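For subunit A:
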Amino acid sequence: MTGPTRREMLLLGATAMIPTAAFAQETPQRGGVLTVHFATEQRILNPSLQASTGVYIVGGKIQEALVDLDAQGQPIGVLAESWESAPDGKTHTFHLRRGVTWHDGKPFTSTDVAFTAMEMWKKILNYGTTLQQFLTEVQTPDPHTAVFKYEKPMPQGLLLRALPDLGYVSPKHVYESGDIRQNPANTAPVGTGPFKFVTYERGQHVIADRNPNYWRNGMPYLDRVVWRVIGDRAAAAAQMEAGQILFSPYSSLTIADMQRLGRDPRFEATTRGNEGNVRTNTLEFNFRNPILADIRVRKALAHALNVPFFIENFLGPFAKPGTGPIPSVSTDYYPTEPMPQYGYDVAQANRLLDEAGHRRGAGGVRFNLRLNPAPWGEDIALWSTFIQQSLQQVGVRVEIVRLDAAGFLRTVYNDWNFDLATGWHQYRSDPAVSTTVWYRSGSPRGAPWTNQWGWKDDRIDGIIDAAATEVDPVKRKALYADFVRAAQTELPLWMPIEQIFVSVFNKRIRNAGNNPRWASSSWHDTWLAS
Partner candidate 1 sequence: MTARLTVQGLTIRLPQGADRENAIEDVSLTLNAGEILCVVGESGSGKSVTASAAMGLLAPGLSITAGALDLCGEDLRNVTPDQWRGIRGRRIAMVFQEPMTALNPLMTVGAQLEEMWRVHLGLDTAEARRRALAALTEVKLPDPEGALRAYPHELSGGQRQRVMIAMALALEPEVLICDEPTTALDVTTQAQVLALIKDLQVRHGTAVMFITHDFGVVAEIADRVAVMRLGQVVEEGSAQAVLTTPQHDYTKALLRAVPALAAPVPRTLSDERVLEVRGLTKTYASRGVFRRRRPVRALDDVSVSVRRGATLAVVGESGSGKSTLARVVVGLLGADGGQVTIGGAPLPTQRRAAARLVQMVFQDPYASLNPRRRVGAQVAQGPIAAGTPARQAMTEARELFCMVGLDGDAVDRYPHEFSGGQRQRIGIARALAMKPQVLVADEPVSALDVSVQAQVLALLRELQQRLDLSILFITHDLRVAAQLCDEVAVMRNGVVEESGPIGAVFAAPRSDYTRSLIAAIPGKALFGA
Partner candidate 2 sequence: MKVLTLALRRLAASLPTLLLIIAGMFLLLQLAPGDTVDALMAQMGGGDPALAADLRRFYGLDVGVAAQLGRYMMRLITLDLGFSAIYGKPVATVILERLPPTILLMASAQSFAFFFGLVLGVLAARRVNRWPDTLISTLGLIFYATPSFWFGLMAIVVFSVYLQWFPPGGFSDITQSLTGLAAVLDIAKHLVLPTLTLGLIFLAIYLRIMRASMLEVLSLDFVRTARAKGLSETRVVARHVLRNAMLPMVTLIGLQAGTMLGGSVVVESVFALPGLGRLAYESVVQRDLNTLLGIVFVSAILVIVINFLVDILYARLDPRITAGS
């Protein structure tokens, strides 16, 4: 496949994936229990303290953020009704919704926003601590206005794209005394959302009931949401079929089961509603290994992998080839011009390796490499096996080093004890939130999912820093195109596969997937057909 054609196809795909809300207009029915697959148990359920899909799937129904994304993927007010930004990008003012009350009856005010932003987002929330690094204070001129003050310019687009995930608000009166990390509300969240927390039985289920005082009148439609803890993917698929769960989010079933259920008329397996939750599979190189420090070797390894074959035979319809660090679903920052690509070309791979001075030795082996796959995701395991199998063809022997999560993070990102690593890069709305850290030098040793490759490029560092504080959206987009080109040329790591999380719905669920982060969103308009 040649570069341009593929890019065209991807562009087509990207537009096609934006939900168009083309549902037949049915009258929503009140009532019913939505049962949801809860694959990984959580330490806390409060999304102002932890940014991860495992928390949003529960906490996102109980607590609400200042803004969310609408069906077109544009920011829409939730707890904030409107906002404005000063031209220097250092002041952002949010006008808050009136008449909203917490589940315990206390009114929601700007002091809650200020407290959450300063004590949680800036201090505890992962990604939030980076995003709000230069937040100096949140002023509350009245109960319905919150003014965010920044030391350095904060692009409005970045802030609004980040807030749906990193902008959940917690009640100050619940959290103001005592240690926030040990607050009982962390596992029994109190929010303003459409559902009120009822109980969390470890290893069994979480239950939340309809909030009768929800600020959107007449909503929600559902009486209750039950999240069933099912760690085993095969068991979860069986329960889908038995009707014991109606929705399995975030690719929590096995690839085989997702494909199988997708063919079943009772279910729908789709990426719809997950456009905001895209991940790319990575191939990370350790530059401390002189073999890999050679650009020819990195390119050769990329050329040796038949990505389309892998996707077709192993991942199925939910994945597609990636073109660089910024995935194609990012409408704002996906580069419009072609970028350097590395298609499947064994001859080229062999040539490059020969050129680099790595002749085949005994048994046709050029050199050995260790590959550390991250332990999350079936696709990573398959991908690492595929890498092992493919590189064997070009004379590179790969030994897979299997570690659990803690061991993987420590070994790769702290001990640098690897040659190749592979895992997921999860794109979170804006490259500055989730992506550039993979390339920017200067991350302290041990910070996971950052540039720990022993690689530094001053030009790329410069582009990244400039883009992070560039307030003009057009200039920002151009900067990110430069970034992608540089990243694809230097190839400090490679992101050859792009995957959107797959949801498996029982078709009884209506209004499912009607926004780009539906699984994480509040489900206020979700209802069940009988």
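Here is the rule we go by: a contact is a pair of C-beta atoms (placed from the backbone, for glycine too) under 8 Å apart; a residue touches a chain by one contact, two chains touch by 3 or more; residues count from 1.
How were these candidates chosen? In short, all candidates are chains of the complex that A comes from, given by their letters.
From a predicted model like this one, the values you see are computed outputs, not experimental measurements.
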Next item on the list: Can you tell which one of 1 or 2 makes contact with subunit A in this complex?
Entry: 2
Check: Contact residues on subunit A for candidate 2 in the complex?
Finding: 33, 35, 40-44, 50-54, 123-124, 126-127, 129-130, 181-182, 186-187, 201-205, 226, 228-232, 234-236, 238-239, 242, 244, 375-376, 403-411, 414-415, 426, 434, 443-444, 446-449
